[in-house]
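With one protein chain removed, the remaining protein chains of the complex are shown where they sit.
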Amino acid sequence: MGEFAVELAGVTRRFREGEREHVVLDALDFEVRAGETVALRGRSGSGKSTLLNLIAGIDTPDAGRVIVAGRELTRLSERERTLFRRAHVGFVYQGFNLVPTLSVADNVRLVLELNDVAKAAADARTQELLEAVGLGDRAASYPDVLSGGEQQRVAIARALAHEPAIVLADEPTGNLDDENARRVLGLLERLVRGAGGTMLIATHSASVARYCDRSVELHHGRLGAAAVPDAAP
Amino acid sequence: MLLAIPCADAEPASSPSELARALGAGDDAGFAKALEPREFVFPDDHGPHPEFRNEWWYVTGNLDSENGRRFGYELTIFRVALAPDAPASPSDWRTNMLYFAHFAVTDAAAAEFHAAERYARGAAGLAGAAADPFRVWLYDWRIEALPSGAWRLAANDADVRLEVTLDAMKPPVLNGKAGLSQKSAEPGNASYYYSVTRFDTNGRLALGGDTFTVAGTSWLDREWSTSALAPDQAGWDWFALQLDDGSDLMVYALRRRDGTIDAESAGTFTAADGSATQFARDEIRIDVTDRWTSPRGGTYPAGWRLAVPSLGLALEVEPVVADQELDTLVRYWEGAVDVSGTRGGSPVAGRGYVELTGYAKPRELERP
Partner (left out) sequence: MIPVRFRASLGYLRRHPWQLALAVIGIAVGVAVIVAVDLANASARKAFLLSMDAVVGKATHQVLGGPEGIPENVYTRLRTEQGMNAIAPVVAGEARIGTRGLTLIGVDLFAERALRDYTGMLADTGGDAEPLFRAFLTEPGAVVLAAPLAASLKLEPGSAFELTVDGTARSGRLVAVLPDEEQRLGGLVVADIATAQEWLGRTGRLSRIDVRIEPDDEGALARLEAALPPGLRVLGAAGRTQATLDMSAGFMTNLSAMSLLALLVGLFLVMNSTSFSVLQRRPLIGTLRALGVTRRELVSLLLAESAVIGLVAAALGIALGVALGERLLDLVARSINDLYFRVTVTSVAVEPASLLKGLVAGVGAALAGAAIPAWEATGYRPRLALARSVLEERARRALPFVTLAGLVIIGAAVVVLVVSGRNLVAGLAAVFMLISGFSLCAPLFVRVASTALAPLARRLGGTVARMAVAGVGASLSRSGIAVVALAIAVSATIGVSVMVGSFRAAVVDWLDQSLQADLYARAKQGRIDEALVAGVASQDGVAAVSTSRRVVLEEADGRTWLVALAMAPGSYAGIELIDAEPAAVWPAWESRDAVVVSEPYAWHRGVAPGDVVRLPTGRGPREFAVLATYRSYDANASSVLVSRRTFDRWFDDDGIDSIGVYVEDDARPEDVAAALRRRDGATLLEVESNAGLRAAGLDVFDRTFVITDVLYWLALGVAFVGVLSAMLALQLERAREIATLRALGMTPAQVGGMLAAQTGLLGLLSGLAALPLGIVMAWVLIVVINRRAFGWRIEMLVDPGILASSVLLAVVAALLAGVYPAWRAGRASPALAMREE
């Protein structure tokens, strides 16, 4: 892995809305170094989710290059991008997005299984992660009996299960109360940052931003100046 | 004296010529024609003459009940051949012969008139005629000879039922030239025509729930032909009068479309002893004294001064009931009449029947 975990060069993304064309990202350059945790700030509709989708290979830019973990996603096919995402990207959503028909353990295991991890290893890894997020005793439960905070912890376990090159979190505390938000941030701090992982967190919460190595702000499709926090909280 | 195709609803015929057309009068090929006088033999000639296209047995009569109630009746059975030859078939129903009949009763006291018509094929025993013993019938309407030599006549419709015995009081008389009755100038437009002008008549008449024992006199007209009227003839007025001196008078006036009386019109006078005298058009004088308009349309003469000067006859003829129009497929008036006047200067009275064709408004087509 090179110096940058994520490298975007001249990335432009436009959406058509009827007759009008709306430029969401405008010749954007952006890098995230390996091991760095970056807060991506901006108002609703400023393009944060679009940026995350481009990095995950879910979306492709109209112009520019997207390089993640040394792979130039913009040169990959849809299928290759999916397989890349499966192996190298972890997702944490504001709405948790657990599979309701799978147990907590199966939600985590699903990702390992997609990556062809052997069953025994997958079981061990799943249990390890659930213990790590403090839900070791809830492996057999179904998402709908968990609280929001618990669900998000499962989502974090799921996002980390396959040891991704980068974790993308989209307002991970947006649906949580302060107490649970703190707890989730604590987990991310410990399990990602503490382990030297790379993470990009889209948020408009200043407290979340403070916790990151640096913040960038999306404004009119461009990255504006952002205050670099002094240190971790 | 009436021709019709019973089923020809579509061809409402009110005049003989229309009827003739309906019958396809032009196509006489294969049928015998009345061209010259023939010898009449009885009872053979009472029977059918199937080689001719048309034939009828025409009985009219005036009757009184025991308590003096006056009635008139008509029973006519017509035969029409649809084709000259009888088709060969194993089926008894196959025939070229068609029969139809009219039955009417006049109730003078109630001024009511009741008429009905029937049709049948001349096959399967449903209708037919035979000479010996004499018999002509259509379903249960019939005229037939009894072993005694007298005839029995029976007909009915709804609540009218007539059953009488006819005893001939005179021998048959031949009308026209020895029975050849010319109807228009063209040769063959003629019929063989005889009458029995007086039958003593006795029997029973049921009418509207009552049954009357009736007695009186009847008249038979027999005619067969293949073609008769010419296109320019509109109809005829026919008189069959029985006078109280025992004599009988028959007159037919063929009317032309221009309103004049055709030269072929003629008559026969039968004396009480049965001797007959034929007379021609120029010996007949007819004046209409009254007119009647049918509720069904058409205006008829309804009273006549009829004179045959050569016989010393001057008679007034009046219908017993005004409306004696038969509302049958082909409409015509056939009714009982009263006669008064003089013969050779002496007063005579009598009764009779008059037939008037070609006056009616054609029937409307009606469908159930």
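Each chain gets a letter, A and B, in the order it is written, and its residues are counted from 1.
Here is the rule we go by: a residue touches a chain if its C-beta (ideal position, glycine included) is under 8 Å from a C-beta of that chain, and two chains touch if they have at least 3 such contacts.
Note that the coordinates shown come from a computational prediction; the quantities given were computed from them, not determined experimentally.
When the full complex is taken into account, the listed residue touching the unshown chain is B:Asn156, out of B:Asn156, B:Asn202 or B:Thr342. Checked against the full complex, the candidates A:Val11, A:Val24, A:Leu52 or A:Val154 give a single residue touching the omitted chain, namely A:Leu52.
Note on the undisplayed chain: of the listed residues A:Ala63, A:Leu76 or A:Leu114, the one touching it is A:Leu114.
When the full complex is taken into account, the listed residue touching the unshown chain is B:Tyr119, out of B:Phe31, B:Tyr119 or B:Phe134. Interface note for the absent chain: among A:Gly10, A:Gly95 or A:Gly224, the touching residue is A:Gly95. Touching residues on subunit B toward the chain that is not drawn are 5-11, 22-24, 82-83, 87, 89-96, 98, 118-121, 123-126, 137, 139-140, 142, 156, 365, 367-368.
Take subunit A: the residues that touch the chain left off the picture are 49, 52-53, 56, 58-59, 78-79, 82-83, 85-87, 89, 91, 93-95, 97, 99-102, 106, 109-111, 113-115, 144, 158, 170, 174.
Everything below uses one rule, namely that only the chains that are shown with their structure count from here on.
Centroid to centroid, with C-alpha atoms defining each point, subunit A and subunit B lie 120 Å apart.
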